[in-house]
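In this view, the complex is presented without one of its protein chains, the others remaining in place.
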Amino acid sequence: MATSLYGASEAQDVICVFLEREGDTLQRVSLELLSKGRELADEVGWKLAGLLLGYYRMLPLMGQAFEVGADEIWVAEHPLLKTFTVEAYTSAAFQVIMNRKPSIFLCGATPNGRDLAGRLAVKLRTGLTADCTDLRMREGGILVGEVTGFGGGVLALIKTPQHRPQMATVRPGVFPLKPPRTERVSRAVEIISVTLDEAQVRTRVVEQVVGRGADITQSPVVVVGGRGIQGRFDLLRQLAELLGGEVGATRPPVDSGQIERERQVGQTGVVCRPKVAIVCGASGAFQFTVGIQHADTVIAINTDPEAPIFETADYGVVGDALQIVPALIEALRNSRVAVTSG
Amino acid sequence: MTQVEHLTVDDARWDTLFERTRGAVALCYQCGVCTALCPWGQVREGKPLSVRSLLRRAQLGVPDDHEDIWLCTACAQCESLCPRGVPVAEVFQSLRGMAWEERRVPKGLPSVLWSIYWNNNPWSQPPSHRSRWAKGLEVPRFDPSEHEVLYYVGCTAAYDRRAQKVARALVKLFQAAGVRFGTLGDEEPCCGDAAKSLGYTPYFEEIVQNAAQVFAQNGVRRLVATSPHCFDTFRNYAPRYQADFEAEHYTQFLDRCLSEGRLRFSREVPLRVTFHDPCFLGRRNDEYEAPRRILDAIPGLERVEMARSRQDALCCGGGGGRMWMETSAGERFANLRVQDALATGVQVLVTACPFCIACFEESVKAVGAPNLRVMDVAELAAMAIE
Partner (left out) sequence: MTYATNEPHLVVCVKVVPKPEEVRVDPQSRRLDRAGARSEINPPDLNAVEFALQIKDRFGGKVSILSMGPPFFEPYLRICLAMGADHVYLLSDRLFGGADTLATTYTLAQAVRRLEPVDLVLCGEESSDGATGQVPPGLAEWLGYQQITLVNDIEMDMSRRTVRGRRERQGGYEILEVPLPAVISVKTGCNEPRFWDYRLKPWAFAPERVTVWSASDMDVDPEFIGLAGSPTQVVGLEQAPSRERKRIMLSGSPQEVAQQLAARLREVLPLVP
């Protein structure tokens, strides 16, 4: 069997978490991973390190990472790391890892995190447990990742016994965020120099558009209005915006011109694949439900307890969508305040 | 006629079309009866589906990328009175077939064919869920040594929650009549009506042949279908592929059970109803009386006719593959048909086709007639037993 670039005997007793930034803060999933990483590290008495790549204004990010439990932060600073490109980030992360030789390397399963981890694992010739829904620590510092397959129907437990680092990507939201800690034994920042060549970085960002309606078929959240919402798509739009999603509709509101034809969901409309579909005031006709059958989770709000939509929903609420949607918007707004201030 | 000179005429196209319609396209002598009868004329003021001129263009071999070739619902309204006996819907299917070859098909239609290919149904539903409609019912797997007929459920009744109720009502009726029946469960093959209607004939032929083979392997000699569309395919197309079984629509089968005294209706169903003839049962297969006899045998039920009925019944708009294409709000035949029903003052608009039910139920809401119910003959019949 081929070996990784370094083996278990050379590996250090450290769990390293890739810290992905989003503007001036760390992505929530990175903090979640630090929280979990702390717990796993404590089980075996290891250290927890954060890997931070970037160019400027790194200090506040480090503070955040220490608060959630990192013992050390490995920092590589370089002009080519100012924004994420898979070439520069892979190369820099590779150099840091080869320098520090952590036993475990964790990364959020975000689009960039997956790009990075996928290339890094090959560069290091090691195993990667992808898209984990849980992580456990076994004797001798063996990491076991739980993953799902076959459309979520099968759970598999996967480990990388011999190769190092043991790599895993973890979906956002899997692990809870622990409250920040005040007492810390050590807070070490280690600057690791990396060499990067401009010629390596060949990805060009042609355009980045924010706020322009994403395609409803690709949206992670779709809030669908049926005849029962009486044209109040303004409410649904507010909800969709809060959740980072898009508004869709059944055929009747489209017919009566309340919303564009492109947003019709169903057999003769579009099929969407969101994480969540929130269906308000739609009876649940088959020609409609084929458009949401690939949604991971379906929430239905309908005044009629007998409405067939409830048969194809994960969570159902019998009630007036025009009251429940505003209440939900309110509830989400309040909790957002709670999170950022807490 | 001067316009014709500007058109490019393509002999090869004409030959292909001639061959595919087995010469039928040549019969048309341009009288225009079809255009006048076609229901599209009733919903599209000023721009009817000009069947006659499309046929003329076809005869001339004019490459037709006209989106109108996708409108035909195969209702056979025109065919029933065409003095030359032109199978208009088949001509449209052939034109659609050429459009497939040139990759000029409306969005969404390739997905319908892929769904049949991967899922054995045109509704993108998992093939392993095909027999779920029967949950909690006693529905045995077909066994030729025990069963007199195969109940062919069909994709729509198997998956569409509304149409499932029809299949369940039928099971109740079969049981009440002591019918020894079984189904093919998840192995039931798709009939291919969608592929035929959408004009992808070579694939349709593959599907029917496969279905015929599955039936033969299972020793099926007689089948009863929920949908007139499946019934039509099995009755009129399967024989072209050496199929050795007989197909009936369930209304025909129940009608016989009644006349043989196997099935008796004992409960009153005091409703005023009107029957809508599905095109694929009536005009396409000449069965107008069986469903009416069933309804008339139900005690307490009062049946009235709509102004246009039997040969003149207006199509619901769901045939010819239109179930998989969007029809703009003002152009749905079903809205007019619901008005026809409302004019009779009935409580229930009855039909015997899952496509009709889907179209009518939506139109009943669209035209704001909350007191008109849409039901299937089987559902009313099931109310009348035990």
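The chains carry the letters A and B, assigned in the order they are written, with residues numbered from 1 in each.
By definition in this document, a residue touches a chain if its C-beta (ideal position, glycine included) is under 8 Å from a C-beta of that chain, and two chains touch if they have at least 3 such contacts.
Just so we're clear, the structure is a prediction, and the values are computed from it rather than from any experiment.
Q: With respect to the chain omitted from the figure, which of B:40, B:123 or B:203 is a touching residue?
A: B:203
Q: Tell me which stretches of subunit B touch the chain missing from the display.
A: 100-101, 103, 107-108, 110-111, 113-114, 117-118, 126-129, 200, 202-203
Q: Touching the absent chain: which residues on subunit A qualify?
A: 1-2, 4, 28-29, 32, 86-87, 90, 111, 114-119, 121-123, 125-131, 144, 147-163, 171-174, 202-212, 214-215, 217-221, 242-244, 271, 273, 275-276, 296-299, 310-320, 323-324, 326-328, 330-332, 335-336, 338-340
Heads up, the rule we're going with is that only the chains that are shown with their structure count from here on.
Q: Return the distance between the CA-based centres of subunit A and subunit B, expressed in whole Å.
A: 47
Q: Mind pulling up the subunit A residues that touch subunit B in the complex?
A: 227, 251-252, 255-256, 261, 264, 267-269, 271, 284-287, 289-290, 293, 308, 311
Q: What residues of subunit B sit close enough to touch subunit A in their complex?
A: Against subunit A, the touching part of subunit B is residues 108, 123-125, 159-163, 323-326, 328-329, 358, 361-362, 365-366.
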